[in-house]
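Pasting a structure here, questions to come.
Here the complex is missing one protein chain, while the rest keep their positions.
Chain nomenclature is as follows: A and B, assigned in order of appearance, with residue numbering initiated at 1 for each chain independently.
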Amino acid sequence: MERKSINFGYAIVQDRQIDFDANKHEICRAVAVAEPTLNLCISCGTCAATCSAGLFTDFSLRKVILLLKRGETEGLLKEVSKCMLCGKCQLVCPRNVSTRNLVIQISKALINGKP
Amino acid sequence: MAKHVVVIGAGPAGLETSAKLSKMGLRVTLVEKEETSGGHLKNWHTLFPGNMPGLKALESIKEGLDENVKIQTNTQVTALEAVNDYFTVSGHNGWQEKADAVVLATGFKLFDARRKEEYGYGIYENVITSSDLETLLAKGNLFSNHKNPARIGFVHCVGSRDEKVNNLHCSKLCCITAVKQAVEVKQLFPETEVFCFYMDLRMFGRHYEELYKEAQEKYNIQFIRGRLSESTEDKEGNIIVKVEDTLLGKPLRIKTDFLVLMTGMEPAAGTKSLTAMLGLKDVSDKFIRPLDEVLQPNFTDMPGVFVAGTCSGPKSVSETLADARSAALAVEAFLKE
Partner (left out) sequence: MTFDLFVIPFFGGLLFMIIVLFLKYSRWIAMMDASDRVKAGMAFFSASLPVTIREIFWESLLHRRMFKKNPLLGFMHMSFALGWLLLILMGNLESRIYSGGHINPPYYPIFLKFFIHDKRVLPFEIFTLPGFFRFTMDLLLLFVLSGLGLALFKRARSKWFGLKRTTRHNSFDKWAIISLWLIFPLRLLAESFTAGIYQGGGFLTNSLGHIFAAFLPLKYLVYPSWWAYSSMLGIFFITLPWSRFMHIPTEIVLIFLRNAGIEQGKYPGSFSQIELRACPRCGVCIDVCQMNEAGLTGSSAVYLIRSLREKQAGVFLHSNCMMCGRCLEACPVGIDTLGLRVGARGVDNRQIEADFTYLAKQPVPATKADVVYFAGCMGHLTPGVKNAMIKIFERAGIDFNFLDEDGSICCGRPLKLAGMQTAASKLITENTKAILGTKAKILVTSCPICYKIFNTDYNLNGMQVMHHSVYIDTLVKEGKIVLEPAAFRAVYHDPCELGRGSGIYEQPRNVLKQIAEVADVAQDRENSLCCGGSIGDLAMSAVQRNIIRDGALSILCESNPDMLVTACPLCKKTLDTGNGLIVKDIAEIVADRMTVSIKQTVSRSLAGQMSV
């Protein structure tokens, strides 16, 4: 007898988990080489709190960093393109993350990483 | 004649070390740059755990002092030299003593919150520090000109874990102090909403986590994971706090009546100058590094010079007292040789 699978609608929530193994991590590695302070972030959120762009739109450098580290790079380029490079975040980051260069390096790595 | 030890700094560490050394039959001179002994403890309202008032704790410590301990106040040590098998310690006012051993108990200083200009201390009236709050609590006139504050915020890690002010280290006690103070505020003003803005809650000691739970359970204190970037003042003098609610991933603005900055510990000026005078090793955080942080926490790399208390890193009062006793034992062992 043919077994029918019942779809409870789980398919649509597939994206809810980070598939760390399936994700590509080269971009993150490339960025960490270009700007090693990427690894110093402690996710305190000060950058996002002070952010000039975050004042007007949904944008958090802290989140960008985390997404990058988890390999969740889809849509990330559009996200970083919101940054004004104003440097406020660099002035407040307690871990001296070189945030402006990080933004530039993330953009470049994502652009070059595109097929 | 009994051997002579000079203890520099008459805070809890210096007092306790002196008391114990004198019990061991040694002569002690306790030098203090200020007019009175007691260090930061004399200004502290209550200690956690147990809620003992700072002054009472101080009294108990001082009870250990006897006639073998000479207290030399108003004296800033300006020179410390090793001569043959003894040391000469001199003060700015011409005071001088020979010593067979020296204990550094120079302690810490609180981070000057004005250095985080964006937090507004010294600029906005309603931004205060944890130590200000403790003084106000001790005097019993907290927010006396402001009957029922609707909201109070506590900002963790001010001057600690912040490389922008050159302090990478965690001061370790401000987390529990914030929770303790939040609870005390709530006890005085049950209607006030209290928020703690933190990066990590470091509840490492016995009963710390319990107090954290009590703060949630009994006092409904809110914990928001996000570090303050800057604060502003509105026309009514309220303080507007800007953090990212990192757990939600959204920037958060919140109006508070008072903002309390949990200032961290830095080595006291005396700690730094003595470190330099003796050529002792210090580490990037500028606290004195003991000979061995695990096995010999009170010896330094200069024989005959010992450390007690927070000059070798942030410690609670109970840890400080234990460290002071351990330092006394180390001195005794050294002088017996």
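What we mean here is this: contacts are C-beta pairs under 8 Å (C-beta built on N, C-alpha and C of every residue); 3 or more make two chains touch, one makes a residue touch a chain.
Remember, predicted model here, so these are calculated numbers, not experimental data.
*Asks:* Any idea which of B:Phe87, B:Tyr124 or B:Tyr219 touches the chain not displayed?
*Replies:* Considering the complete complex, B:Tyr124 is the one touching the chain left out.
*Asks:* Touching the missing chain, which residues of subunit A?
*Replies:* 35, 37, 50, 52-53, 55-57, 78, 81-88, 90-92, 96, 98, 100-101, 104, 107-108, 111
*Asks:* For subunit B, enumerate the residues touching the unshown chain of the complex.
*Replies:* That gives, for subunit B, the contact residues 112, 115, 117-118, 120, 123-124, 163, 165-166, 230-233.
Quick note on the criterion: only the chains that are shown with their structure count from here on.
*Asks:* What's the distance between the Cα centroids of subunit A and subunit B, rounded to whole Å?
*Replies:* Each chain reduced to its C-alpha mean, subunit A and subunit B end up 39 Å apart.
*Asks:* Residues of subunit A touching subunit B in their complex?
*Replies:* Residues 42-51, 54-55, 58, 60, 62-63, 91-96 of subunit A touch subunit B in their complex.
*Asks:* How about subunit B: which of its residues touch subunit A in the complex?
*Replies:* For this pair, the touching residues of subunit B are 118, 157, 161-164, 199, 225-230, 242-246, 249-252.
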